[in-house]
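These notes are about the structure you will find just below.
A protein chain is absent from this complex, but the other protein chains hold their places.
Let's turn to subunit A:
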Amino acid sequence: MGIVGESGSGKSVTAKAALGLIGPPGRVIGGDIRYRGERLLGWSDSRWRKLRGNRIAMVFQDPMTALNPVKKIGAQMIEVIRRHRGLGKEAARQEAAAKLREVGIAEPERRLEQYPHEFSGGMRQRVMIAMALSCEPELLLADEPTTALDVTIQAQILDLLKDIKAKSNMGVVLITHDLGVVAQVCTRVIVMYGGMVMEEGTVEDIFYRPGHPYTQGLLKSVPKRGGGTRERLVPIEGTPPDLLDPPLGCPFIERCPHAFGKCAERPPLFELGDGHRALCWLHDAEHAAAEGESSGNKPNADGAAIDDERAGGAGIAENGAGENAGRDSDG
């Protein structure tokens, strides 16, 4: 699964909350986090610690700050494995070497004796993944695991994550701002903006049948594959909301080309299909009905436009077809 959003949209905070890692002065004031049906909120620190690492593991963006620079890789891995799995020292060392090999690091025994600075960025990220896997978690949270890496190394790490997922039963949550990464790796996607979930669905829902104007805008603002080099980009105008003073209604209201009166109220998640939901009033049955009566001459007669688009399977991939969504609404 992927969580996609821009900086400040709340993706990392969501993942940290899911691991009970929100530290003072922050706190989780509402909502519910469930793992295998069990409510996690209100758990004690020691209970959280058992869950973290053992059953849910996390990989962060910058492996250099997550590894201790003055301890050998082996010592760090062995410590983690012993704590979480209660193995003896020698068994833990063998397990560490096995995990390093599993993530594609050659000569693992020799590598265990090295320090983090002796590893390249991509190799460090492999170490982080090996460490996360060493506790055999059921769920892996990867927060921008490839953002600091070059594109060829990124491709290798993404392949590795796909590989691991295919081989084990582990769930993977990938947090990223890169739509390309999401398209290539994820099966389900959550789109976040202004601290809220704007849309969720399968990767095909999100890319071919985007139901939220923000998702549509995001897809249009990246260059099209194979499109002419000088085709003009369609940006989302404006800037993301200030979350110290968040808008009361839809967080996207100020940048949305379809915004109308109702958007000043916070929309619920409307069901668009099996597991496909969008936080947008355009999908409100009442709105669609009202638009139908007023013969659609308003600039946002768009419940319909969006439905058309969904039916037509338009999206960024279909070279420009997705652009119609915005223009249709003007006509």
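In this section, a contact is a pair of C-beta atoms (placed from the backbone, for glycine too) under 8 Å apart; a residue touches a chain by one contact, two chains touch by 3 or more; residues count from 1.
As a working rule, contacts and distances are computed from a predicted model.
*Asks:* Which listed name, "Heterodisulfide reductase", "N-methylhydantoinase A", "Septum site-determining protein MinD" or "ATP-binding cassette domain-containing protein", is the one UniProt assigns to the chain that has been left out?
*Replies:* When "Heterodisulfide reductase", "N-methylhydantoinase A", "Septum site-determining protein MinD" or "ATP-binding cassette domain-containing protein" are compared with UniProt, the left-out chain turns out to be "ATP-binding cassette domain-containing protein".
*Asks:* Considering the whole complex, which of A:I22, A:L41, A:A98 or A:L233 touches the chain not shown?
*Replies:* Of these options, the touching residue for the absent chain is A:L233.
*Asks:* Tell me which residue among A:I3, A:V59 or A:L179 touches the hidden chain in the full complex.
*Replies:* In the full complex, the listed residue that touches the missing chain is A:L179.
*Asks:* Among A:F60, A:F119, A:F207 or A:W281, which residue is in touch with the absent chain?
*Replies:* Checking the options A:F60, A:F119, A:F207 or A:W281, the one contacting the hidden chain is A:F207.
*Asks:* Spell out the interface residues on subunit A facing the chain that's missing from view.
*Replies:* Residues touching the hidden chain, for subunit A, are 6-7, 150-152, 154-155, 158-159, 177-185, 203-204, 207-208, 217-219, 221-223, 225, 229-237, 239-240, 255, 315-317.
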